[in-house]
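A single protein chain has been omitted; all remaining protein chains appear in their positions.
Labels for the chains are A and B, by order of writing; each one numbers its residues from 1.
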C-alpha cells in the first residue's frame, strides 16, 4: 500500500520542483487545521444517534450521485448500484459492479476522493479495487465499518471536523441538532441550514401542500401570502435559535425581483391554485430571493445561492430512482443582471452576507469577482459541485484573485452527502490553494511570508468570516 | 532541415523536464497507431479515382479556409489566393502571396500543421517558406506532387489511415464509397456520413427544391411531410448499407423539439412555400434534430451535432467566393436546455450514440461533461474547428476530465478537407493527450501505468467505441 499515489506527500502539487517545494511548505501550515464545513448534506440524525453504517455499498456507493452517474454513463443500470432504495441486487454484487468499472474514475475528482478514502479512512489498498478482488475489499471495508470506533461521532472527531452544517427542511424540528448541541460530550458544532426551495418553487412536487403546511405550522393564524411570509420569517428565526448561520437557495436563475405585497400575493394565490405560468413561477421565485435577503438583513442568516441547474432532466430516472440521481445539468447564469435588485437594496446593508455559488465558470472573472470586489456583502462562493476538483479550483483562483484578492472568499465548501469523503475533499482544496499561492510566490507576485499568512486565512479564517462562525 | 522545429521530437510537449520525460514515453505508445478519422471533408471520389493533385496552391492553399481567412485578415484579397474557383491570378503568384505572409501563421494551429506537412510530407524546409524562395518551394512541392507515389491511395497508405469518414449529401449515390469498398486492393475504410442540413434548413439556398428532390428520390410515392420523412429514413438506410456509421448535423442552435406529426407537417408546408418565419424555421430544425435521433435509435447511426455558428456572415464574400470561405463565426450555445427533449426520450435508448461538438468552450465543464457523465448515449465531442489546437485541446481535457473521466470521449476529430494535414493533426492531438496525462502523473493523480493504458484507449479505442467502428 505504501506505493499508492494516495500516500504520496506531493499529490496535487505542481510538478516544477521549485514551485512544489514552496507548495509543500504552504500545505504543511494548514494540513492539520480543523475542518470547517459550512455547507453540506450529511444527516444530523445519523450523527446524533451515532448510527452505524450498514455496508460498504450503502456507505460509499448507492447514495453518492457523483459516483453512480458516471457508472450509469458507462452503461451500468442504476438498479445494479442499489440507487434509490430497494433493489433485487445485493450489496456485494453492486460493489463488484463498481469495482469492475473503477477505472472510469481515473482523472475525476470522485476517483481522487475515493482513492484517498480507501487508503486513509479504511486502510485498504486502492490497487485492490478491481472486479477480481471485489469480495475481499467488500469484506475488508465491512470489517472496518463494523469496528466500534467507526461510528459517526468518532469519525467527526478523527476527521477533526470542528463545524459541519447540514441542509434542512424549514419544517424540520431540528431535534437532532438540539440533541448534539445539548450533549456536552460532543465537541463539534453541527448546525442546521434553512433551505426553503420546495416551499418557493411553484413547479415543485406538492408545492401547495408544502406551503400550506408551512402556513399552518408557523403562520401565526395569518393566511395566504401574509401567513406564508410570516411563517417563513418564523421558521428562519427557529433555525437561528437552533444555531443556523445560513439559508441556502437552489434557485432556477440568479434573478431577484422586488414586487409589491399585492403583486406577490396575487402570484402566490396562482401558485397555490396551480394556475401560475412558468414566467409567473420564476417571478415569484425571484421575488422570494429578494425577500430572503430582506429577512437576512433582519435576522443575520448568511444567504447562499446556487442557481443555474436544470434539475432531474431525465424523467424516467426521476420516476424510478428519485431526485439527486445524477441528471441535474448546469446551464449559463447571469448574476450581473439578476442580482441587481437585491444588491442595490441590500448590497451594503450592515451585517448582510451573500454568497453566490456557480457551476458556470464564466462568471468567476466576469461577474463574481467584480461583485465581491465592490459589495461588502458579497463573498465569492468556492467552486461548486462539478467544479470542486483540482484543475477547476485552480482555474477559479486564477479567475477571481486578480480582481478580488484573497480576502473575499467563502472558504472551501464540500457540499457532500458522502461523509467519509470530507477529509479528502478539504485536503485536496488545501493542496490546490498551496499550489496556486506557490506559483504566485515563484513568479514574485507575493512574498513567501505573505503566502504563509494567506493560506491560513483562506483555509481557516475565510469560512469563519463569511459564514459568521 | 534538421534544424526545423517540425523535427523536434519534443514539440508540443510540456517544458518541465520531468513532465516532458513522462509525456515523451506516453507519446511513444501511440505515435505509430493507425489513424482513425470518423469525421472529415475529404472527397471520396478523389480517393476512388486516385486523382492526382494539380498544384501546390490547389492542394494546400485555395480550398483551406483556415489558411485563406487569415491571409484575408492580413489584407490579401481572396481572389489573389484563387479561392472559389476561377481567378486571374496564377497558381505560382498565389503561392508567392502565401509565402510573403507565412509569418502570420506563427503560433496558429494552421501554421503548426503546415510546417509539419512541409517537412514530413513534402520534405521541404519550412524555413524556405518566404517570398524570396517562393518559386523554388512551389517547384519543389510540384515535383513531389508529380511523383507517381504521391497519389491519394498511396498517401492513405503512407499516412496509415485505417478509417476515414467523408461528409455527404443525402442524395449522393455513394458510388465512390462502393467502388472503394469493393476494391480488395484498397485496405483502408472510407465511409460516408449522412449530412442532411441543406434538406432541413428552410433558410438555406434552394431548400424547397432540395426537399422536393429528396421526396421524389426516396419518398416511396408519399408526398409532403410524410414523403419527406420516409425519404429521410430511406436515405439513412441507404447510407447504412454503404457503410455509414454516423449522421452529422450543423444545426443553428442546440435546440431539439418534439412536435406532433400534424404540427410538423404544417411547418413543413410553410417551409416549402417559403412563408415560414425565422422562429418557425428554427422550430422545424429543432424538430428534425429530435427526429434524426429517433431514426438513429432505429437504424443505429451515431448522431453528431455541432451547433452555434453563424454561417457565411459576409454577404459580399459569399456571393463572390461561395460558402466555406472563412467567415463563419461561432456564438454561445446552450446544450443543457436545448438537448432536453432529445435526451429525455432517447438518452438511455439502447445503442443510441450522440456526440455534441462545440466551438463554445464554456459548455465543456458546464454542460458537456455533466451530460456525458450521466447519459450513456452522450460521448464528449473532441474540440472542434477553431479549438482543435494544442492549447485549446489542453483546456478541453482540463475542463471535462474531472467530471467525466477519460472513458466518455469521441476520440480526435480532424474535420478537415486538407488531406495532407491529417497526419500532423492526429499527431498533434496525440502529443497533447500525452502532455495532459503526463501532468496528472507528475501530480500523482493517476499512476504512470494507467496513463499508458489510457492514452491507447483515448487514441485508438475511443473513436472505435463512440463511432461503432
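Criterion: a residue touches a chain if its C-beta (ideal position, glycine included) is under 8 Å from a C-beta of that chain, and two chains touch if they have at least 3 such contacts.
Note that the structure is predicted; figures quoted are calculated from it, not measured.
Note that of B:215, B:372 or B:387, the residue touching the chain absent from this view is B:387.
Remark: the omitted chain is touched by one listed residue; of A:347, A:381, A:411 or A:463 this is A:347. Among the residues A:3, A:216, A:275 or A:447, only A:447 touches the chain that is left out of the figure.
Between the chain not shown and the residues B:25, B:108 or B:160, the one that touches is B:108. Counting over the whole complex, subunit A has residues 16, 18-19, 332, 334, 336-337, 340, 343-344, 347-348, 362, 365-367, 369-376, 378, 398-399, 401-408, 439-440, 442-447, 450, 453-454 touching the chain that is not drawn. The chain not shown here touches subunit B at positions 5, 8, 10-17, 69-70, 72-75, 103-109, 111-112, 310, 313-317, 326-332, 359-362, 386-387, 389-392, 395.
As a convention for this text, only the chains that are shown with their structure count from here on.
Annotation: 39 Å between the Cα-based centres of subunit A and subunit B.
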